[in-house]
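Omission of a single protein chain aside, the complex is shown with its protein chains in their original locations.
Labels A and B are assigned to the chains in the order they are written; within every chain, residues are numbered from 1.
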Amino acid sequence: MSLSTMLSTMAAGMLRTCGIFILTLAGSLPLGMIVALLRKSHFPVVRLLTRAYISVIRGTPLMLQLLVWYFGPYYLFGLSIRGWRFPALIIGFVLNYAAYFAEIYRGGIESIPVGQYEACEVLGYSKSQTFMRIILPQVIKRIMPSVTNEVITLVKDTSLAFTLAYQEVFSLAKQISASQTSFTPFVIAGVFYFLANYVVAFVMERIEKALDYYR
Amino acid sequence: MIIEMKNIQKQFGGLEVLRDISFGVDNGEVVSIIGPSGSGKSTLLRCATFLETIDGGEILYMGEKAAHTDESGKAVYVHHKDLRRFRSYCGLVFQQFNLFPHYSVLKNLTDAPIEVQHRSREEAEESAMELLRKMGIADKAKAYPYQLSGGQQQRVAIARALAMKPQILFFDEPTSALDPELTGEVLKVIRQLADEKMTMVVVTHEMPFAKAVSNRVIFMDGGVIVEQGDPRDVFDDPKEERTKQFLRVFER
Partner (left out) sequence: MKKVYLALAAGMVIGVAALTGCSSESSAPATTAAPAATEAPTEAATEAATEAATEAAAEAPAEEETFVFKHGFDLDYPPYSYIDDNGQTGGFDVELAQAVCDYYGWEYEAVPFNWDAKDAELNAGSCDCIWSGFTVNGREDDYLWSKAYSDNTQLIMVKKDSGIETLADLEGKAVGVQTSTSAYDLLNDEEGQAALCSTFGSLEVYETYTIAFNDLKAGAIDAIAIDVTSGTFLMSGEEDYEFLDEELGSEQYAIGFRKGDTELCDKINAALDALVADGTYDAIGKKYPEIYDFLCLN
């Protein structure tokens, strides 16, 4: 295999990696906020369920969760799982990361001094105005470092898609390495991951900078 | 009367913090509340501004009932939609300022008027600038709270409360979080408001200030009003033993 073929094949795999990455973030960042809010729900049942969800997700390996999401429909309900591979993969990643983001959000929300809520109450803000205008912007600033950590972990975690034989860049690296009896694909994959994380770190730094106008 | 509180009772986990307190404030009146810590001063303020709910008693604003006690002895508040109207009658200045750190000084003053009271941006900004000029910090309009001194922050907080055009303004120990050299600038602003006949209730430990500025002083201890009246009477000739004791500590 020529180096250019290897690069283009793996670049296609990197696109799939980016696909997992972006879809996971697009799903889990908002879902995590919903979970964080449900965890503070007035209904004990809802609180209990969200806590159970978070503890199961955080207490089991992502690889196992991916297998459950993919094979579960068949083994539990006898449903056909044709065409289910990619959706199962994204569901697995989104639900996993949403649990971690939910805990980050919760920590962020709880770190906002109660005086901020009281000031809002006295000024007549509604609950949703209080959250959207006053609390959330401050939460976002406070959680940025933890979120950056998670996002960088996600870039590397996408390689777990090999569990469901989704040909993202790391699966391809393994396969091409086997067929070419060479380590070069792993080096290329490493460079791809590094570049991806470089971009991620750059973007996150810009966001953090943009939020640096106050303390 | 702007506000009337009758037979207010409040407990925290079985501990009675307010025992049957009644008091009212007339239009244009400046009332100082003094007393040892734990006497219930702050709780009274927080009940008046609806941050805490009362367990029993009545709260009236402009003669209208915001909360009362029903036959079973439970305190009942008006529907939360109406409560918003009652909230708009009062403003509160916190000990810890509680400014919004992510908003500029100007935005701290205009956000609630625009978002809550649906006033126009132009009008809200104009009146905010007017208030900032009055507080002597017009040049800080574009600054963020962290760039200001404590005294400046508290003046912004006062301006923020005034921007809502309340009928009455409550102060919860407005200078306690400030370095001594910064209390003067805040007290000066409150004095200025008193001269303009702004109705105010100030919980404070600044006795000379309370004496000089207020029309009436209330001494609270153990969840009750021990003594109240003209500041000269209360400070110079207290009737109650507990008042004398408390004031003696401050005269050292």
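Throughout what follows, a contact is a pair of C-beta atoms (placed from the backbone, for glycine too) under 8 Å apart; a residue touches a chain by one contact, two chains touch by 3 or more.
Quantities reported herein were computed from a predicted structural model and do not represent experimental measurements.
Annotation: of A:62, A:112 or A:211, A:211 touches the absent chain (contact as defined above).
Contact with the omitted chain, checked across A:6, A:95, A:122 or A:135, is made by A:6. On the side of chain A, touch with the chain left out of the figure occurs at residues 1-2, 5-6, 8-9, 12, 15-16, 18-19, 22-23, 25-26, 29, 67, 71, 74-75, 80-82, 84-86, 137, 140, 162-167, 171-172, 174-179, 181-183, 207, 210-211, 213.
One rule holds for everything that comes next: only the chains that are shown with their structure count from here on.
With centres defined as mean CA coordinates, chain B is found 46 Å away from chain A. By the touch criterion given at the top, residues 49-51, 84, 87-88, 90-92, 94, 96, 98-102, 111-112, 115-117, 144-146, 160-161, 164 of chain B touch chain A in their complex.
Residues 113, 115-116, 118-119, 121-125, 129, 133-134, 137-138, 141, 213-215 of chain A touch chain B in their complex.
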